[in-house]
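A single protein chain has been omitted; all remaining protein chains appear in their positions.
Right after this comes chain A.
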Amino acid sequence: MSAETTTATAPQRGRGAKGRKGPRYAKTGYLFVGPFMIAFTAMFLVPLAYAAYFSLFREQLVGGSVFVGFENYARAFTDPLLFEGLGRVALFFLIQVPIMLAMALFFALALDSGLLRLAKTVRLGIFLPYAVPSVVAALMWGYLYGPDFGPIAQLADKIGATAPDFLGADLMLGSLANVVFWEFTGYNMILLYAALRAVPTELYEAAAVDGAGPWRIAWSIKIPSLRPALLLCLIFSVIGSFQLFNEPSLMKALAPNVIDASYTPNLYAYNLAFVGQEYNYSAAVSFVLGFVIMAGSYLFMFVTNRRSRS
């Protein structure tokens, strides 16, 4: 939340300072951001530029590397495998994110209400899955989902029922959504909870004086003041959903015919590069994915900004 406000106001302040006090402050500022900028340029900007350059070529097993202009992008925009993957992660986003954010919001409000006993333990408990590396989480859930040996299947067997085929084609996306839900609800909860703690208590006092109960306060004060934090969570979720990789990549070993090489766009880019050696096209696919995510995030910011203005 605070990040949002600083980015919104910082440019004005910067401009004012430049006009009045001269470049001395600017120099010190550059000195401070220097180390970061060097690392950022070397580790992010240069590889990014290189990948962009690289995506304009095509290296073949026969004939070597040739400049092809935007041919790789043209191919990406007509690649059914890429669009199938994008459609799949979009669906994943639509199913998984609302549930996750609603639950995170619920937990954050519950913790903030002060009515919970052992609030610290509960908070830590919900947050804990985030501390489990996603690879470990995916392996763990893969075991739980196991059709013959998995505990859920065995439990169902004990009571004479059949466990649903979590790793089958119909349920796989839901099973993956569940893993991501388990991993990231706590993380989003912490973001929202921190934002709630920053709401000035005067507002609550004023509301209480006006006769508002706890539900009314939650609805009319807490949730509106969470808007920037929710937007942040949402944007992280757009990125996370569209970049889905670890979970399907690991589940592929358990269900190789459900999760194919292009199940998610990131998995597709990975397989293009490391199985098919189509590094150039893989770079182009990565860029297309980057643009989709950028467009998606911008859309959300645009919509919410317009709504808050009107």
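Criterion: a contact is a pair of C-beta atoms (placed from the backbone, for glycine too) under 8 Å apart; a residue touches a chain by one contact, two chains touch by 3 or more; residues count from 1.
To be clear about the criterion, contacts and distances are computed from a predicted model.
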Unshown chain, UniProt name, "NADH-quinone oxidoreductase subunit I", "Multiple sugar transport system substrate-binding protein", "Cysteine-rich domain-containing protein" or "Cytochrome c553"? "Multiple sugar transport system substrate-binding protein"
Of A:45, A:94, A:206 or A:303, which one is in contact with the hidden chain? A:45
Decide which residue listed in A:28, A:162, A:201 or A:257 touches the omitted chain of the complex. A:257
Among A:96, A:134, A:246 or A:271, choose the residue that contacts the chain missing from this document, as touch is defined above. A:271
List every residue of chain A that touches the chain not included in the displayed model. 43-45, 47-48, 50-52, 54, 58-63, 65, 143, 146-149, 169, 235-236, 239, 243, 253-257, 260-262, 266, 269, 271, 273-279, 282-283, 286-287, 289-290, 293-294, 297-298, 301
